[in-house]
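A single protein chain has been omitted; all remaining protein chains appear in their positions.
Moving on to chain A:
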Amino acid sequence: MADEVAVTVTINGETVTDRVPARMHAADFLRHRLGLTGTHVGCEQGVCGMCTVLVNGEAVKSCLMFAAQLDGCAVETVESLATGDQLNPLQQAFKDEHGLQCGFCTPGFLMTATALARRGQRLCAAEIREEIAGVLCRCTGYDGIVKAIARHLDETAV
(Lines give C-alpha, C1' and ligand atoms only; values in the text may rest on other atoms or scores of the structure.)
Protein backbone atom coordinates (compact mmCIF):
# COMPACT_ATOMS: atom_id res chain seq x y z
CA MET A 1 0.00 0.00 0.00
CA ALA A 2 2.87 2.33 0.76
CA ASP A 3 4.35 1.41 -2.60
CA GLU A 4 5.21 4.48 -4.57
CA VAL A 5 6.00 4.85 -8.21
CA ALA A 6 7.98 7.55 -9.97
CA VAL A 7 6.20 9.27 -12.85
CA THR A 8 7.24 11.87 -15.39
CA VAL A 9 4.29 13.39 -17.22
CA THR A 10 3.83 16.31 -19.54
CA ILE A 11 0.75 18.14 -18.29
CA ASN A 12 -0.61 20.94 -20.44
CA GLY A 13 2.84 21.34 -21.97
CA GLU A 14 4.78 21.34 -18.72
CA THR A 15 6.89 18.38 -17.56
CA VAL A 16 6.17 17.17 -14.04
CA THR A 17 8.06 14.55 -12.07
CA ASP A 18 6.54 13.07 -8.92
CA ARG A 19 6.28 9.94 -6.81
CA VAL A 20 2.74 8.66 -6.42
CA PRO A 21 1.09 5.85 -4.47
CA ALA A 22 0.72 2.87 -6.78
CA ARG A 23 -3.04 2.79 -6.21
CA MET A 24 -3.68 6.49 -6.83
CA HIS A 25 -5.81 7.00 -9.91
CA ALA A 26 -4.94 9.59 -12.51
CA ALA A 27 -7.85 11.92 -11.72
CA ASP A 28 -6.83 12.14 -8.07
CA PHE A 29 -3.24 12.80 -9.15
CA LEU A 30 -4.31 15.67 -11.39
CA ARG A 31 -6.64 17.12 -8.80
CA HIS A 32 -4.97 16.65 -5.47
CA ARG A 33 -1.26 16.50 -6.37
CA LEU A 34 -1.13 19.01 -9.19
CA GLY A 35 -4.06 21.23 -8.18
CA LEU A 36 -5.74 20.84 -11.55
CA THR A 37 -9.20 20.73 -10.01
CA GLY A 38 -10.98 21.45 -13.29
CA THR A 39 -11.01 17.70 -13.89
CA HIS A 40 -13.85 16.32 -11.79
CA VAL A 41 -14.70 12.94 -10.35
CA GLY A 42 -18.27 11.66 -10.47
CA CYS A 43 -18.36 7.88 -10.17
CA GLU A 44 -14.88 6.33 -10.24
CA GLN A 45 -16.16 3.52 -12.40
CA GLY A 46 -15.85 5.00 -15.85
CA VAL A 47 -19.50 5.74 -16.49
CA CYS A 48 -20.19 9.41 -15.87
CA GLY A 49 -17.26 10.91 -17.80
CA MET A 50 -16.67 13.88 -15.46
CA CYS A 51 -12.96 13.02 -15.34
CA THR A 52 -12.38 12.91 -19.10
CA VAL A 53 -8.95 14.29 -20.12
CA LEU A 54 -6.76 13.84 -23.17
CA VAL A 55 -3.86 11.39 -22.86
CA ASN A 56 -1.61 11.48 -25.90
CA GLY A 57 -4.47 13.20 -27.71
CA GLU A 58 -7.12 10.62 -26.89
CA ALA A 59 -10.10 11.31 -24.66
CA VAL A 60 -9.89 8.94 -21.68
CA LYS A 61 -11.60 8.63 -18.32
CA SER A 62 -8.86 9.42 -15.88
CA CYS A 63 -10.56 7.62 -12.98
CA LEU A 64 -9.93 4.37 -14.85
CA MET A 65 -6.18 4.96 -15.14
CA PHE A 66 -3.58 4.80 -12.44
CA ALA A 67 -1.39 7.84 -12.07
CA ALA A 68 1.54 5.52 -12.68
CA GLN A 69 0.21 4.74 -16.15
CA LEU A 70 0.65 8.38 -17.11
CA ASP A 71 4.44 7.98 -17.03
CA GLY A 72 5.82 9.27 -20.30
CA CYS A 73 2.45 10.55 -21.48
CA ALA A 74 1.24 13.96 -22.57
CA VAL A 75 -1.92 14.97 -20.70
CA GLU A 76 -4.26 17.83 -21.56
CA THR A 77 -6.88 19.09 -19.14
CA VAL A 78 -9.57 21.77 -19.25
CA GLU A 79 -7.10 24.25 -17.80
CA SER A 80 -5.20 24.19 -21.11
CA LEU A 81 -8.05 25.50 -23.25
CA ALA A 82 -8.30 29.22 -22.58
CA THR A 83 -5.52 31.66 -23.40
CA GLY A 84 -5.20 34.30 -20.73
CA ASP A 85 -8.71 35.57 -20.15
CA GLN A 86 -9.77 34.52 -23.62
CA LEU A 87 -12.03 31.49 -23.88
CA ASN A 88 -11.17 29.28 -26.82
CA PRO A 89 -13.79 28.95 -29.59
CA LEU A 90 -15.18 25.70 -28.15
CA GLN A 91 -15.60 27.22 -24.71
CA GLN A 92 -17.18 30.29 -26.26
CA ALA A 93 -19.63 28.09 -28.17
CA PHE A 94 -20.67 26.42 -24.90
CA LYS A 95 -21.21 29.83 -23.36
CA ASP A 96 -23.22 31.15 -26.30
CA GLU A 97 -25.40 28.05 -26.58
CA HIS A 98 -26.09 27.72 -22.82
CA GLY A 99 -24.27 24.39 -22.90
CA LEU A 100 -23.73 24.33 -19.17
CA GLN A 101 -25.63 24.94 -15.96
CA CYS A 102 -23.92 23.64 -12.83
CA GLY A 103 -20.73 23.18 -14.85
CA PHE A 104 -19.57 19.99 -13.14
CA CYS A 105 -19.70 17.90 -16.32
CA THR A 106 -18.45 20.71 -18.56
CA PRO A 107 -14.73 19.85 -18.50
CA GLY A 108 -15.60 16.29 -19.53
CA PHE A 109 -17.60 17.50 -22.51
CA LEU A 110 -15.01 20.10 -23.47
CA MET A 111 -12.21 17.56 -23.55
CA THR A 112 -14.32 14.99 -25.41
CA ALA A 113 -15.23 17.64 -27.97
CA THR A 114 -11.62 18.82 -28.22
CA ALA A 115 -10.56 15.34 -29.30
CA LEU A 116 -13.53 15.16 -31.65
CA ALA A 117 -12.70 18.48 -33.30
CA ARG A 118 -9.16 17.34 -34.04
CA ARG A 119 -10.58 14.78 -36.47
CA GLY A 120 -11.55 17.76 -38.61
CA GLN A 121 -14.99 16.38 -39.52
CA ARG A 122 -18.45 17.85 -39.46
CA LEU A 123 -20.98 15.64 -37.73
CA CYS A 124 -24.75 15.75 -37.62
CA ALA A 125 -26.53 16.18 -34.29
CA ALA A 126 -27.31 12.46 -33.98
CA GLU A 127 -23.66 11.57 -34.56
CA ILE A 128 -22.55 14.12 -31.99
CA ARG A 129 -24.98 12.66 -29.49
CA GLU A 130 -23.43 9.22 -29.98
CA GLU A 131 -19.89 10.63 -29.67
CA ILE A 132 -20.62 12.30 -26.35
CA ALA A 133 -22.63 9.43 -24.88
CA GLY A 134 -19.77 8.68 -22.50
CA VAL A 135 -20.30 11.87 -20.53
CA LEU A 136 -23.45 12.48 -18.52
CA CYS A 137 -25.10 15.82 -17.89
CA ARG A 138 -27.99 16.04 -15.47
CA CYS A 139 -28.76 19.75 -15.87
CA THR A 140 -29.03 20.79 -19.50
CA GLY A 141 -30.80 17.96 -21.30
CA TYR A 142 -27.82 18.05 -23.72
CA ASP A 143 -29.39 20.36 -26.28
CA GLY A 144 -27.03 23.29 -25.69
CA ILE A 145 -24.05 20.97 -25.54
CA VAL A 146 -24.88 19.37 -28.88
CA LYS A 147 -25.46 22.77 -30.49
CA ALA A 148 -22.17 24.12 -29.16
CA ILE A 149 -20.19 21.14 -30.39
CA ALA A 150 -21.93 21.18 -33.77
CA ARG A 151 -21.06 24.82 -34.18
CA HIS A 152 -17.45 24.21 -33.20
CA LEU A 153 -17.10 21.26 -35.56
CA ASP A 154 -18.50 23.39 -38.37
CA GLU A 155 -15.90 26.05 -37.62
CA THR A 156 -12.98 23.66 -37.40
CA ALA A 157 -13.77 21.12 -40.15
CA VAL A 158 -11.04 20.89 -42.75
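Methods note: contacts are C-beta pairs under 8 Å (C-beta built on N, C-alpha and C of every residue); 3 or more make two chains touch, one makes a residue touch a chain; residues count from 1.
In the analysis below, contacts and distances are computed from a predicted model.
Selecting from "Cytochrome bc1 complex cytochrome c subunit", "ABC transporter permease", "Aldehyde dehydrogenase" or "Anti-anti-sigma factor", the unshown chain of this assembly corresponds to "Aldehyde dehydrogenase" (UniProt protein name). Within the full complex, the residue among A:V78, A:L116 or A:L153 touching the omitted chain is A:V78.
Although one chain is hidden here, its contacts on chain A can still be listed: residues 1, 21, 23, 31-32, 36-45, 47-48, 50, 77-79, 81-82, 87, 91, 94-95, 98, 100-107, 110, 126, 128-130, 132-134, 136-146.
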